[in-house]
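Here the complex is missing a single protein chain, while all its other protein chains stay put.
Moving on to subunit A:
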Amino acid sequence: MTATRTILPLAAAAACLLWLLAARQLPLPGWPLDPEGMSLGQIRMGFGLMPRGVIALLAGAALGLSGAILQVVLRNPVADPTTLGISSGAQLALVMATIFAPDLLAGGRWPIAMTGGLAAAGLVLTIGARRAFAPVTMVIAGMLVGLTASAVATAVTLAQGQYLLSLVIWNGGSLVQQDWSGVRNLSAVLALGGAAAGALARPLRVLSLGAEGAAGLGLNVALVRLAAVVLAVAVAASVSAELGLIAFVGLAAPALTRSMGARGIGPLLLWSPLVGALVLSICDGLVLAVEGSGGEMFPTGALTGLVGGPLLIWLLPRLRGSTPPGTETAEGTAPRLSCPGRLLAVVGLGLITAAALLLWIGRVPGGWAVLDPGSMAAFLPMRLPRLVAAAASGAALALAGAMLQRLTANPLASPEVLGVSGGASLGFAAVTFAVAAPSGLMLTSGTMAGGALALALLLAFTARRDMPAERVLLAGIAVSAFASAVLSATMAVGDARSWAILTWLSGATSTVSLAGALSLAALAVAIWLGGLATSRWLSVLPLGPSVSGGLGVNLRLARLVLIIMAGTATGAATVITGPLSFVGLMAPHLSRRVGLVRPADHLTGSALIGAGLMLVADFGARMAGFPYELPLGLFATLIGAPWLIWLMTRRPG
């Protein structure tokens, strides 16, 4: 820990300096603090800036502790409350409580945040337990649970109108304080959590031998794991309840501690809170410095998110030990059809029939109606582009998902995880904020450019030698995390532009033109043909890089081509559906489950099923809230997420 002696004091000095920089205009209040006899400046100092400085230290320490415990108990160097979906779960629970049962909040936000965080953690751990807690799978599962929770929270926010935008601001993780109550709560949590962590240190050290080894030494593995995870969730959830979503401090603190040379579990648990406190203090000091000049509220949590994305990418090559072979297999032996052609024909016909039906029938005030030829002519120009766009984007996402799942040999790979959607969202947001009244074309090209940029980043990462495909997924996750951090920062501005972004994020087909829909369809067909042309790669690649390399497959070229195809498909579909839909994850799975095994059949089946799912989602989005339309991507998520979670928690075999 020699580096610690120089780095830690320097960091502490920097944190102090930044805080003093913000505090220098305000007069110091007398002690004890008594608002009656204080000037306005003294009140701002004594009940604003001072508790803010303390709470940054406390929250950082709590998150550092939580992250260190999670990383130790899961033996996973990229585990933290953000990557495991705990923070998002807590956030969803709070949003739900605010809207549906505000009375519950009377008992404080903490129990609700705790329940939500525990539910999310439980879900992710159940999924992880099926797959030997493989680090990459855990993070992917955590991100999926987190994304779903945020999607549901967004849905509820949208449904309840603009006044909930303040919730979005809270989600950004603002450290602004009005009194010392937050400090009191968090210091109690930190003291209790620290004591509990101290008590758990020795069992955790034994657990670091692995479950079998620890059980052999007489440790109650399940109990220790449960206690440690509950402790970590409790600590993280109390930060969520107090301050909102502060991403990645829990990831950064243990990682930095380790890189400074801390070895073993005791030092890690001891130093991580300290490093976490300094990291969050410095971030908050920077925000204060910016705020001092601009005066606009900019949540600190968004800034830590900005640091977190690149940090995750930096950590990836250091992630030791890939997944043991076979543990990523989601389910047992799937059925296999002898005549896949027949099934594909039936699905294809069904799709066309359904599309035709959906064109004709619709809801009218007071019931359902089949259109007569006259109204058909009136409705067709409105309905046809929507249907075509929905089906095409579903097919494109499904193709991208099928390719990624085969490329990475990981059944959890999907376009949502690739980061392209995140980049596309950033592009959309950038145009919304940069241009006063953007046209549809500008928004589309901005979105595509953002997606392309994320793709380029991902490609630069893939081009490196020996980069296993699953790490590429993690890089995608890092890009997504980065994007969502920037988005929450921009949303925090909280005006009409934020509203436009929020609407788009949940996906809307209502604005698409026929030309746009047809070009998307053409793209989907092109990607499908490309997939068929590369079907030999797609049959070899699931066997892993050593077999594929041994057979003379040019791995670099194959990865490049497939990622470009998947990325293009995702970027184009995202313009229509918004960044989240889960169709890219669901359709390839369904196609696989009905017995389409060979790559060409699998791809074709995925595309057809994806198109069908999106048609259903589109129909549901139009009809469920008639006469209002729900966003398409959101509706697809609400269908897809429960199914996905059911699939992942099922026992293999």
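Please note the rule applied: a contact is a pair of C-beta atoms (placed from the backbone, for glycine too) under 8 Å apart; a residue touches a chain by one contact, two chains touch by 3 or more; residues count from 1.
One rule holds for everything that comes next: contacts and distances are computed from a predicted model.
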| item | value |
| --- | --- |
| Protein name (UniProt record) of the chain left out of view, among "Alpha-D-ribose 1-methylphosphonate 5-phosphate C-P lyase", "Ubiquinol-cytochrome c reductase iron-sulfur subunit", "ABC transporter ATP-binding protein" or "Ribosome-dependent ATPase" | "ABC transporter ATP-binding protein" |
| Option touching the unshown chain, where A:18, A:84, A:409 or A:429 are the choices | A:409 |
| Contact residue for the chain not shown (choose from A:19, A:47, A:133 or A:537) | A:537 |
| Touching residues on subunit A - with respect to the absent chain | 325-326, 329, 333-334, 336, 409, 465-466, 533-534, 536-537, 539-540, 542-544, 546-547, 549-554, 558, 592, 597-598 |
